[in-house]
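Please read the structure below before turning to the comments.
Note that this complex is displayed minus one protein chain, with the remaining chains in position.
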Amino acid sequence: MLEVINVSKSFGGLKAMSDMNLKVEQGEIVSVIGPNGAGKTTLFNLITGVYKPDSGDIRFEGKSLLGKKPDAIVNMGVARTFQNLRLFSNLSILDNARISQHHNYRDKLSWFDCVFRTPRHNRAEAEMVDTALEKLSFFGPRLMSFRLFQPVYVLSYANRRRTEMARAMATGAKMLLLDEPSAGMNPKETREITQIIRRMRDEGGYTILLVEHKMNLVGEISDRVVVLDYGQKIAEGSYKDVINDPIVIEAYLGKRDDKDESEIAKAAAKDGRTV
Amino acid sequence: MKRRGWIPWAVLAAIIAFVLFRVIYLISNQDPGYTRFNAAYFTRAFTEAFTLGSLYALIALGYTMVYGIIRLINFAHGEVFMVGAFCSYFLFTLTPFPLWIAIVLAAFVAYGAARVLELWRGSLKDPLTLTIAALIFALSIYGLSSSKLNFLIALPMSMLLTGVLGILIDKIAYSPLRTAPRNSLLITAIAVSFFLQNVGLLAFTNKQTPYRPDTMLTNSLSFNVAGNEVRSTFLIIAIPLVALLLVVALTLFVTRTRLGKAMRASAQDAEVAQMMGISVDKVIATTFLLGSMLAAAGGAMYGLNFGSLNQPAIMGVLPGIKAFAAAVIGGIGSLPGAVIGAMVIGFSEVFLTAIFPKIPGVFEGISEFKDTFAFALMIIILLFRPSGIVGEDLSEKV
Partner (left out) sequence: MADTQNAAKNALQHPAAAKIHSNRLRNALLSLVALVIGIFVLRYLGGLGSAKLTQALALFAIWGVATVSLNLINGTLGILSLGHHGFMLIGGYTTALLILSDDARNRIQTSARSQMTDFTLGLSVQNWLHTLGLDRLTTDDTLWVRFLIAILIGGLLAMLFGILVGFPSLRLRGDYLAVVTFGFGEIIRLLASTRIFAPFTNGALGFAGVPGEFGKSIWWTFGFLAITVFFMAKLKYSSYGRAMEAVREDQIAAEAMGINLAYHKVLGFALSAFFAGIAGGLWVSWLANARLDNFAFTLTFFFLVAISLGGTGSITGVLLGTAVVIFVRQYGDPLEESYTIATWLGLIGLLLVLAGIFILIFRNSQRLRPRFHPSIAVMGLGGIVALIIAYLGGAAFWPAFNLNIFQAPTASLAWPWLQDTFRGFGMRAIFLSVLLIVIMIFRPAGIMGRNEFNWAWVFRERRDQPSEEERRQDAWLSNPALNKAAQDPNDQDKGES
């Protein structure tokens, strides 16, 4: 579905991404992990058109995303969330979830329709509300009642994360790029968001690429894990394989005498048990 | 994306080539209407442009310093320039003042002087600072209340007074908005600008004011260029010299002193600078002080150069905007950039009228566009090279 082919990107002298290759199939959940500054968010920015790659190609469903503006890429079916929330914070949840559908109605609905409230406009509005409520219902009733009309800035951090995910889903995208969906959530909420991401794939039919630091979440839902370090892919495979890969351990913990079982796998396993 | 750095230089080269071509054309044309375009004519234009550029540089430095520190386009800076000009005017025409006015003014002057000395000594409570400030206080009372002030004394005094005005503007209008959105700050700056314009109208005059202090700077100076006499005044030397002195002093201050370093640190990141123990409020106040002092010097020089002050409501507007355009062209936030940009604006303004004089020809009416040209140049630079000639990149991070 999504192919990243030999993509490189540098900022000044710093190579943020070099010869990146990544393939995501329809219906997969792929996690991108790596130490801080490894280039995970850069990868997202490259895919969504915020940055232009220096070389290489990015294809979605066979069509190249190169040279396309972020809004055109959303139109093609790739939507994202942001690591440090970028919600429209003075607008309500409902508005947030409706704004992301706006681009779907651009041909069907002109500003003229909007001003004169033509039947077309009323129909489009009703559809938007339906879609918004449907996407918000993934997160249970908590965003659905009075909170629908609350401005986003009064929400809790976890609810903002949920709103942002619902907003991305409402764009009508087929593929979602989730940048640390569980950041700032407590263990219980993390478990819940893990379930929801799985349901987004199973029930919503989304293909999901996510960046995450919480290994228990990654281990639980990922079909595949890609490890980045210094802008390069250093490992790819199932969670178990990747986590025991010495190169990965070195990237996370630095070089040291190997022990039988890697520290990180231990730590992750411990996390998974207790949380 | 590739940076096509050569384009601005190519454009600049093309413009210079065109100007040279036009100059040679005007000089070599033998028609009767063209005889006044000789080397002396263009030498005079050159000195005028250089003088005007220096004036704009003095104003532009204030814009660029304030923008560098608090990211505010200080719309009121043009009005500070106006107030500075009128301040010096009143100091050399209305003196001697009654004693109580002299005391009040001297207090402001002494405070300004203390703030300036603080840059050197590092503290307001320093004994040397206090002593000199007290001395200045006493001398100012005497000077202001006893006799007519010389222009050369009125100039630094008006600079100090205007500097204090700058600090006051910052304290009253801008400092409550440190954390506010930048648009609010900009709107406040516009409001302050209108306030000063109208207060100027109310308190000073609403007419043109002749500005002719008794000083040797306006004595005439003439010299020969290629057999033709160029008549001018000593101002063509004095104004660039004063501007140069002030700019050098400013550069030395910014690079050498502790507060100057604090200022540069705050320009990089005010929040972090604060955490490192720099009093950002003090740095900002200093910035306003210095910027306003330079603007006041510019205002007094402007009055000398043109022999009169326009009415307060419009006097500061055009020079202010042009100086801002200069700061943008040079790269806002950068001190040498402001000087370079000011020279660009000064030269373009003078040479646009010099090489397209009002004689029947192809470009007859083009000199009417000299103000438009400054705006257009600013817009073009902002659109295609927002960092200016030497400035830093200011794009937002994701």
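Per-chain residue numbering starts at 1, and chain names A and B are given in the order in which the chains are listed.
We take it that a residue touches a chain if its C-beta (ideal position, glycine included) is under 8 Å from a C-beta of that chain, and two chains touch if they have at least 3 such contacts.
All values derive from a computational prediction rather than experimental measurement.
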item	value
Residue of B:Asn198, B:Asn228, B:Thr255 or B:Gln268 touching the missing chain in the full complex	B:Asn198
Residue of B:Leu20, B:Met216, B:Leu241 or B:Ala376 in touch with the missing chain, whole complex considered	B:Ala376
Absent chain, residues of chain A that touch it	48, 50, 69-71, 74-75, 79-80, 82, 86-92, 94-95, 98-106, 109, 111, 114-117, 121, 124-125, 128-130, 133-134, 136-142, 144-151, 167-168, 171, 188, 191-192, 195, 203-204
For chain B, residues in touch with the removed chain	71-73, 172-173, 176-177, 180-188, 190-192, 194-195, 197-199, 201-202, 206, 313, 321, 324, 328, 365, 368-369, 371-372, 375-376, 378-379, 382-383, 386, 396, 398
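We take it that only the chains that are shown with their structure count from here on.
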item	value
Distance from chain B to chain A - Cα centre to Cα centre, in angstrom	51
